[in-house]
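Before any comments, here is the structure.
For this view, one protein chain was removed and the others were kept in their places.
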Amino acid sequence: MTATMSPPQSHASSLTTGKMPSWVPVAICVLSIVVGVVGVYSIGGFKWGWMAIVAAHLYLLLVTIASRVIEDRRQATDRAMRTVMTIAFTTVTIPLISVFWKVIAEGASRFDRKFFTGSMRITPEDMLAQMEGAQVGGALHAMAGTLIITAIAGIISVPLGLLTAIYLVEYGKGKLASAVTRMVDVMTGIPSIVAGLFAYALFELFLGPGTRSGLSGGVALSLLMTPVVVRSSEEMIRLVPNELREASLALGVAKWRTILKVVLPTAVAGILTGITLAIARVIGETAPLLVTAGVAQDINLNPFSGRMTTLPVFSYYEYVQPGVPPETGIARAWGAAMMLVMIVAVLFTAARIMSHALKPKGLK
Amino acid sequence: MPAQTADTTHSEVTSVEPVISVKNLNIYYDKFLAVRDVTMEIAPRSITALIGPSGCGKSTFLRSLNRMHEVIPKARVDGQVFLNGEGTYGPGVDPVTVRRRVGMVFQRPNPFPTMSIYENVVAGMRLNANRMSKAEADEVVERSLVGANLWDEVKDRLDNPGSGLSGGQQQRLCIARAIAVEPEVLLMDEPCSALDPISTMAIEALMEQLKDRFAIVIVTHNMQQAARVSERTAFFNIDGPGQPGHIVEMDLTENIFSNPREKATSDYVTGRFG
Partner (left out) sequence: MSQPVVQEKTKKAPTSVPDRLFTRLSQASAVTILVLLSGVAFFLSVVGWSGIFGDVEGMSGSDTFLEYVGPLVFGTVYAATLALVIATPLAFAVALFISHYAPRRLAQTLGYVVDLLAAIPSVVFGIWGITVVAPLLSRNVYPWANDNLSFIPFFSGTASTSGRTMLTTGIVLAMMILPIITAISREVFLQTPRLHEEASLALGATKWEMIRQAVIPYGRSGVISGAMLGLGRALGETMAVAIILSPSDGYFWSILTNQNSNTIASNIALKFPEAYGLDVNRLIATGLVLFLLSFGVNMLARRVANSGFSGAAG
């Protein structure tokens, strides 16, 4: 048995061995940028992307070497990793900013009254005007379609999802519950186009091939929306402390009343948030609607028959089939895209705010 | 009242440099003063106990000795701490280097769950050494597990996961991990509070042995434990909620428990409050 102590490791090294002075990373950063810019410019001109890539790699290399020399190997690794994380994060923000920037820059050109109040039922005079470059046509029919179809999806999936969530938390204990939970998991993974095909197939079996309707689109979207509602509602209902339920039951209140009057109101903020997020998810769906509701030029307010356009489908078709001249079609596509992004951003932010603001006191 | 410094009449402190020396240390969390004006010395190869009611800052103070309190954002100190003569809060001192020389054992045993017993012991060594041959690593593992009184129990199952041991064994594993890197001081933050009495006895016996190699500072809620294991004891107290904790008295353990100078101390050790 070894009782001897091996000599302590370099305890003689003072606590202040090697600390990189704070100006060094800054200097290296500047150096890297200069080299990157000059180097890339002399080879191929003003290629910002390449310059950034070269500068970033150079910085990483140099700062790691410097740290290795001034500090020690472990600090060098730590610093290198920190740099890698920061570069990765910055890299990801660039496309994000680019998307928003592009959408707003291009979409702003159609931020006009005609866009919001007209459909694509264009008169011959408008056609001629379009040839001259005027902006004609609007997205009103698409907005109406989005509203109607999303509403149908909501009417189906909110009660269905909420009741299922209630079942899973309050009632389900056996095989049915575990099967349902697994199925909900599977549902979250259904590709959106498959949901559309299902709705199409369903309606085809009962109403014949080639059926297009807003209702069909709504059914497809509800397939995508329901699992989101179930999951988030379930989570929120589970968070309601058991003590509340027990207090109510101990007062002699029936279970169903307890759920309706005690549990749900406590969880309502979270449930609303979940529903808002579910709406945000389906409102931008294109693929399932291509195969169900199709595309139309007119405003169609009847969900039971006829094609109905939604904003994302409108945007898609205006982009890939812009007509003549293409610029006006493309402008409409961007306008619809911008509208979509704004709606989604508003819904998303509203959900966030709701979840913070409406949190009942005493619940995490 | 100024903090009490060591009573040097009987102890070894007279002729030996303290391994840790604290001067007028104040610990802040952002603007809140958590611990006020501590001055004390820790002798090498001794056991010092920090006792006091909950919330009086003894754990905070302990953590400031290896700069672990800094994991909480906006924590800072005023004053000085010296490790073998070198200031641990000096400009340009990286907490990482301090922690390599001052080890810590926590209240709840925390072996790394994804590592085996063997890997747990060498975890700290692997961070420090560039390359360790298998023979060197084996030697360190055996030495540390022997030192932690755990070797005989686990020597045939070093590859089993660290989390598969009992609570007392896990804590000894954490001690083995801490001493494997040969720190100068070992800090123990209520190491037995999550353990059963038998395991507690085992750890206390272990501390007696470890005292020959390391200075140990232990925070404990259990006064009897402090009386059993330590040579010197510091009594921390707090004047009221929201007030900073501070040292009331520090002396040889037997004095603190049988003949304390301060009334607050005697009230605490006789169980009138706490």
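Order of writing sets the labels: A and B. Residues in every chain begin at 1.
Definition applied: a residue touches a chain if its C-beta (ideal position, glycine included) is under 8 Å from a C-beta of that chain, and two chains touch if they have at least 3 such contacts.
This one's a predicted model, so the numbers in the text were calculated from it and none came from an experiment.
Checked against the full complex, the one of A:61, A:147 or A:160 touching the unshown chain is A:160. Looking at B:66, B:144, B:225 or B:253, the residue that reaches the missing chain in the full complex is B:66.
Contact with the chain not shown here comes from a single listed residue; of A:63, A:120, A:144 or A:223, that residue is A:223.
Counting the whole complex, the residues of chain A in touch with the unshown chain are 47, 49-50, 74-75, 77-78, 81-82, 84-86, 88-89, 91-93, 95-96, 98-99, 102-103, 106, 159-161, 163-164, 166-168, 170-172, 176-177, 179-180, 183-195, 197-198, 200-202, 204-205, 209-210, 223, 226, 230, 254-256, 259, 280-281, 283-287, 290-291, 294-295, 312, 315-316, 319-320, 333-334, 337, 340-341, 344-345, 347-348, 352.
Although one chain is not displayed, chain B still touches it through residues 66, 68, 71, 73, 96-101, 103-104, 106, 108, 110-115, 123-124, 127-128, 161-163, 174, 177-178, 181.
Please note the rule applied: only the chains that are shown with their structure count from here on.
Centre-to-centre separation of chain A and chain B, using mean CA positions: 49 Å.
Remark: chain A residues 1-2, 5-6, 8-9, 11, 14-17, 19, 73-75 touch chain B in the complex. Contact residues on chain B toward chain A in their complex (touch as defined above): 83-84, 86-88, 90, 92-94, 96-98, 101, 127-130, 139, 142-143, 146, 181-182, 184, 213.
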